[in-house]
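All protein chains but one are shown in place.
Here is subunit A:
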Amino acid sequence: MTHQTHAYHMVNPSPWPLTGALSALLLTSGLVMWFHFNTSLLLLMGLTTNMLTMYQWWRDIVRESTFQGHHTPIVQKGLRYGMILFIVSEVFFFSGFFWAFYHSSLAPTPELGGYWPPAGITPLNPMEVPLLNTSVLLASGVSITWAHHSLMEGNRMHMMQALLITILLGLYFTFLQASEYYETPFTISDGVYGSTFFMATGFHGLHVIIGSTFLIVCYLRQLNYHFTSNHHFGFEAAAWYWHFVDVVWLFLYVSIYWWGS
């Protein structure tokens, strides 16, 4: 009988890395077809196969951990490192957009009128919906901490209430931001102001949607008794990601909405 002489989890051969890579090909080539030839079939196939891959890959991880018990403390440590490194990579991703914003706004060119916000741009009032959005995300940071402590203390009802509040706040943020997007007097095409504004806030909004989805999955798992009071890394990873999203918003609010107006 064979046995491994190391502590790490060697997963069963899986088709999902391949389908994931192929779905990325379909997404990118699909975008090209949509932009240049006005057909969306490839893009649709890309989105579908991407969703299918993510669903099945993460479903398998839940099976390996919750149902097969492969996530020992050492394996979990590796997962922690992995999530931390992923979030660090996302920090660098957003740094690029902040760099672009500061590059253009600290030394506004003559074409912009030599000042920021540029000539012709009416920025959003930072004391209105953007401030509400800030309070919504900060509150969601509090509620997710409450959820975590409830989970650690074995308080099932409180954990689910707090997690639900967090999710609802996240959805509320998305709704508010979407309505702001509808109301802005400027568009992404309005010079470098529009570009930096919508690229930075747009990707942030996408991350809020991703984070909310992650939290909803955690909620469903909690409903099905997957988490224990001291083994719930999926929830912790979601919480880390959510705090990251919150911090990015704080930088966005201070830099683009407040200082940038």
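The criterion applied here is as follows: contacts are C-beta pairs under 8 Å (C-beta built on N, C-alpha and C of every residue); 3 or more make two chains touch, one makes a residue touch a chain; residues count from 1.
By definition in this document, contacts and distances are computed from a predicted model.
**Student:** Leaving aside the chains you can see, what is the UniProt protein name of the one that's missing? Options: "Cytochrome c oxidase subunit 7A2, mitochondrial", "Abraxas 2, BRISC complex subunit", "General transcription and DNA repair factor IIH subunit TFB5" or "SKP1-like protein 11 isoform X4".
**Tutor:** "Cytochrome c oxidase subunit 7A2, mitochondrial"
**Student:** Using the definition of touch stated at the top, determine which of A:T53, A:S143, A:Q177 or A:S212 touches the missing chain.
**Tutor:** A:T53
**Student:** So which of A:A7, A:L25, A:A119 or A:L250 would be touching the chain we can't see?
**Tutor:** A:L25
**Student:** List the subunit A residues touching the unshown chain?
**Tutor:** Residues of subunit A in contact with the hidden chain: 11-16, 18-19, 22-23, 25-26, 29-30, 33, 36-37, 41-42, 45-46, 48-49, 52-53, 56, 60, 63-64, 66-72, 154, 156, 224-225, 228-231.
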